[in-house]
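My questions all concern the structure below.
Yeah, one chain of the complex is gone here, protein chain that is, but the others are all in their spots.
All chains are identified by letter, namely A and B, in their written order; residue positions are counted from 1 within each chain.
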Amino acid sequence: MLELRGVTKRFGGVVATDNVALEVAQGEVHALIGPNGAGKTTLIGQISGSLQTDVGTVRFLEKDVTALRQHERVRLGLARSYQITSIFRRFTVLDNLALAVQARSGSSFSFWRPVAAEAALFDEARAISGEIGLAGRLGVTAGNLAHGEQRALEVGLALATRPRFVLLDEPMAGMGPEESQRMIALIGRIRASVTVLLVEHDMDAVFRLADRITVLVSGRVIASGRPAEIRADKDVRRAYLGDELAA
Amino acid sequence: MSWILILEQSLNGLQFGLMLFLLAAGLTLVFGIMDMINLAHGSLYMLGAFLASTFIELTGSFLAGVLLAIAATAVLGMLLEVSILRTLYARDHLSQVLATFALILIINELVRLVWGSDAALAMPAALSGPVELLPGLRYPSYRLVIIGVGLAVALLLYVLVTKTRIGMLVRAGASNREMALAMGVDIKTLFTLVFGVGAALCALAGSMLAPLLAVQVGMGENILILAFVVIVIGGIGSIRGALVGAVLVGVVDTIGRAFLPILLGAFFQPRVASAAGPALASVMIYLIMAVVLYFRPQGLFPARG
Partner (left out) sequence: MRKALCITLVLIAFPVAMQWLGYLFYVSFASRVMIYAIAATSLNLVLGYGGMLSFGHAAFVGAGAYVASILVAEGVASAWIGWPAAVAASALLAWVIGAISLRTRGVYFIMITLAVAQMMFYLVNSMKAYGGDEGLTLPRRAELGLGLDLGDEVVFYYVVLFVLLAALYALHRVVHSRFGRVMIAIRENGARVEALGLPVYRYQLLCFVIAGAAGGLAGALLASHGKYVNPNVLHWLQSGTLMIMVILGGVGHLWGGAIGAAVLLGLEHVIADYPLPWLAQVAPNYQQHASLGVGIVLLVIVLFAPQGIAGLISRRKNA
């Protein structure tokens, strides 16, 4: 479904992603792991379209989307959530989700009819809020949500566009154990309908959810394969996992 | 159209450009480091000119007057920074624009209350004669002094910013403020100092240009826009960009005003040329800015990566 070849991004003298090759099959949950600064978020940016790729190609659904802008890729069904929460803080939870639903249903170049009259938008927003566990918090201003709830909304916004493929950038960032379990459950639920590329540091989540794992270190892919292979891989242990799995 | 005329106008352009650089340098640093839009920067330029006219009258010496004006403006600038501008750093750009716009109004009126709408500032007698640079090219010595001062300050700033520790802190702040903060740099004092230096540069430009242009309320606004165009072309946060941009703008503007009407006159009827010439000359700078931004939206030498 998603295929990267030779994807590279340079910022001045720094090479953030270096000749990255990656393949994600439909229906997969594919995890992308690596130490901080490995270039994971940069890669997500290049896949989603918010960053332009210097070299290489990104293919989505058999189409070369390298030149497409972010909003065009979203229209094709490629959504992302952000590592640093990027929601609409002054909107309520309901309005946040309703906006996302509005974005993918019909044209927003409509100037006269009040949005409030479109019951379908809000019904669907309510449904999505149930999926992400925020059904009881619809009237709360997003900026007032607890951190874990904001992360859930963060993912919810991406899901509300009903994507075929979603990039989740550290959805569990800053979450406590209970909230993390809920997020893991959520990802477990959505995998039936959405292909997932998951960036995460939480190794418990990664090994529970991932069908395959790719390891990124200093912008380069050093290993890619099934969880068991990755766990056993010498390079990976040395570069990244060694300390993490000591426990 | 003799080459002497071209040379003369080029020197005029260089001179104007270097003075623009003085304004632009302070402005670009304030933008780059504090991420603050300061519309009142032109008011500091105006204050410098008015203060200079008073100090020159009091001391009888052009040099003393200018130096005192620079010092006074720097102090006033720093006071302004500490009292009002500091609260704006954390605010959004709209608030900064409006607050500093309010400062323009306030400072303009205060100047009017103290000095009236304009003041006189004469060229120092010693420098009012021309100098023969080349056979046939007589150039006003005062303008030469301005060029000299401008180049000297540019060099000084270059040394300051690239070779000293403070300069390094300034550059770090310009390219990545959060990082500088995280490294424990005393941001507040650094900001105040940077602002003070910027104010001093404005005052220098204001007092040096005063004998050539008029000292009047509102002089700051006119040059402010040019300074903004300069830093947009040069790249926000970059002193090198400010220098290149300022000289470019100064030369293009001066030469444009001098020669465009003549150039147009060669192709069009005199009536058209005399109407379109000045209009096009005023517009040249903005066209260049548009062109630069089309190819390099971050300016020619952006400080931020």
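In the analysis below, a contact is a pair of C-beta atoms (placed from the backbone, for glycine too) under 8 Å apart; a residue touches a chain by one contact, two chains touch by 3 or more.
Predicted, not measured: the structure shown is a model, and the values here were computed from it.
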{"item": "Given A:Gln52, A:Ser108 or A:Ser193, the one touching the chain that is not displayed", "value": "A:Ser108"}
{"item": "Missing-partner contacts on chain A, residue numbers", "value": "48, 50, 69-71, 74-75, 79-80, 82, 86-91, 95, 99-100, 102-104, 106-116, 157-158, 160-161"}
{"item": "Residues of chain B in contact with the chain not shown", "value": "31, 37, 84, 87, 93-95, 97-99, 101-106, 108-110, 112-113, 221, 225, 228-229, 232, 236, 275-276, 278-279, 282-283, 286, 289-290, 293-294, 297"}
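By our rule, only the chains that are shown with their structure count from here on.
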{"item": "Centre-to-centre distance between chain B and chain A (centres being mean Cα positions), rounded to whole Å", "value": "47"}
